[in-house]
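First the structure, in the form of C-alpha cells, and then the observations on it.
Here the complex is missing a single protein chain, while all its other protein chains stay put.
Labels for the chains are A, B and C, by order of writing; each one numbers its residues from 1.
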Amino acid sequence: MIEHQVQVRVRYSETDQMAYVYYGNYASYFEVARVETFRHIGFSYKEMEAEGILMPVLELKTKYLKPAKYDDLLTVKVIIKEKPGIRIKFEYEVYNEANALLTIAETTLVFINAKTGRPILPPEVFTSFFEKYYLNDSKN
Amino acid sequence: MIEHQVQVRVRYSETDQMAYVYYGNYASYFEVARVETFRHIGFSYKEMEAEGILMPVLELKTKYLKPAKYDDLLTVKVIIKEKPGIRIKFEYEVYNEANALLTIAETTLVFINAKTGRPILPPEVFTSFFEKYYLNDSKN
Amino acid sequence: MIEHQVQVRVRYSETDQMAYVYYGNYASYFEVARVETFRHIGFSYKEMEAEGILMPVLELKTKYLKPAKYDDLLTVKVIIKEKPGIRIKFEYEVYNEANALLTIAETTLVFINAKTGRPILPPEVFTSFFEKYYLNDSKN
Partner (left out) sequence: MIEHQVQVRVRYSETDQMAYVYYGNYASYFEVARVETFRHIGFSYKEMEAEGILMPVLELKTKYLKPAKYDDLLTVKVIIKEKPGIRIKFEYEVYNEANALLTIAETTLVFINAKTGRPILPPEVFTSFFEKYYLNDSKN
C-alpha cells in the first residue's frame, strides 16, 4: 500500500460566491496529489506522458462533508491500496488546518497508449517503483 | 420526473494537453445543466440564493466513458427522478454531436440556510414549481 | 473591419467569494468571442488547428470597470479593426443586460506552425474569409 500526503493552499480563483471552494476544483487538488505521490516514489508522470502513455480518469466519486475555504492550507492524503494493473485506483481525504475532514474521494485511472487510444499495462519502470510497496500482495 | 437538456460548447480553456476536456471541468457543465433546468421550469437559482438559501453539492459521481473534445457541442441531459426534499438528486448524461454517450454522472445537493449553514426544506415557491411533475408521487 | 457579438451566461464556477466573476475568467469569454466570430464569418478555428496551425495569445490587456455577477447574460462585442497578418488583434467590450459596460480588453494572437513553433502567415482559406471585410484597406 502507498500512502502519501501533499499540501495545497486554496486560491481565490478556486472559491465561488458561496465562499466555498467550487466543487469542481477539488479535481485539480486530487490531480496534484496523484502526481506528487508519483514524484515521491520516484516516478514522473510528465516523462511517462512524453513517452506516449496517458492516464485519463475513468471515474470520480467525491463526498463533500464540509467546505474548504479561501486561504485554507489543505492536506490531501492519497492512498493507493491495490497494486496498479491496467487501472489504478486512488483514494483521497482532504483535511483543513484544524484537522477537520472536509472531503473524501476516489478516482480510477487507466493507462492508455497515446497513439492507439487503447488501454495498456503500465510501463516496466512504473511497475518497478511500485514493487516494494506491495511485496506480499500475492493476489495482484 | 423532470427531464431537460441543455447544450454546451467546449471551450479551449476547458481542454487539457491530452486534448480531452479536463475531468474536473464537467462539474461546471453539470452546474449549467442544473441551473438551466430550474430556469426551464420557471425557477431562478440566483433569486433563491439572493433570498438566503444556498445549494451546495454534497456528492458527485462521474463516469468518463469517452472524452469530450475541443469545440464539441455537447448535449447534457438532466433527470430529476425523485421529488426534492431537503436534498435533491440530479442525474446527467453527456452526448456529443455524433450522439455518443461520453459521460454519466449524478450529484446530490442540499438546501441550506445561508445564515445558519443548516439544512432546510426548499422554499414553497420552489416546491410549487415541482408539484406538477410529481403528481402521483405519493411516497414523497 | 469585422464586428461581431456573442452572449455568455456567467457560471457559478466563474464567480469568486467577492461575488464577482474572477478576473482571470474573462480570458475564456474572450476566447469564446474570438472563436464564434471566426465561425460567424465561416472559418473554423478547430479545423485550422487540426491542419497544424496554432494561434497562441501574445498579449492581453483588460480593464475591469464594473464587476460581472453570477447568472449575468453578458454580451461580448468583438472588433477586428485591422486585416490580420502574422498577428491578429481583437478588441472586446463586455456588457451586462442593463447595457452597462463592464470590461474592455484587447488581445494579440499570432499564427504559428505547430511543428516548428515558428510564426507563419495565416492560411489562404483564412485570409479569403477576411478579404471582403477589408476591401479598401490598401495599407494592409
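The rule is simple: a contact is a pair of C-beta atoms (placed from the backbone, for glycine too) under 8 Å apart; a residue touches a chain by one contact, two chains touch by 3 or more.
Bear in mind that the values here come from a model prediction, so they are computed numbers and not experimental data.
When you scan C:41, C:54 or C:120 for touch with the missing chain, the hit is C:54.
For chain C, the residues touching the absent chain in the complete assembly are 18, 20, 22-28, 31, 54, 56-64, 67. Although one chain is not drawn, its touching partners on chain A can still be listed: residues 9, 11-14, 27-28, 31-32, 35, 44-46, 49, 70-71. Hidden from this view is one chain, which touches chain B at 12-13, 15-19, 22, 24-25, 70.
The rule is simple: only the chains that are shown with their structure count from here on.
Comparing the centres of all chains, each the average of its CA atoms, the largest separation from chain C belongs to A. Of all residue numbers that take part in the contact between chain B and chain C, over half occur on both sides, making this a same-residue interface. Among the chains present, the centre nearest to the common Cα mean is that of B.
As a whole-number value, the distance joining the C-alpha centres of chain A and chain B reads 25 Å.
Chain B and chain C, compared by their mean Cα positions, are separated by 29 Å. Residue positions of chain B touching 2 or more other chains, listed in rising order: 27-28, 31.
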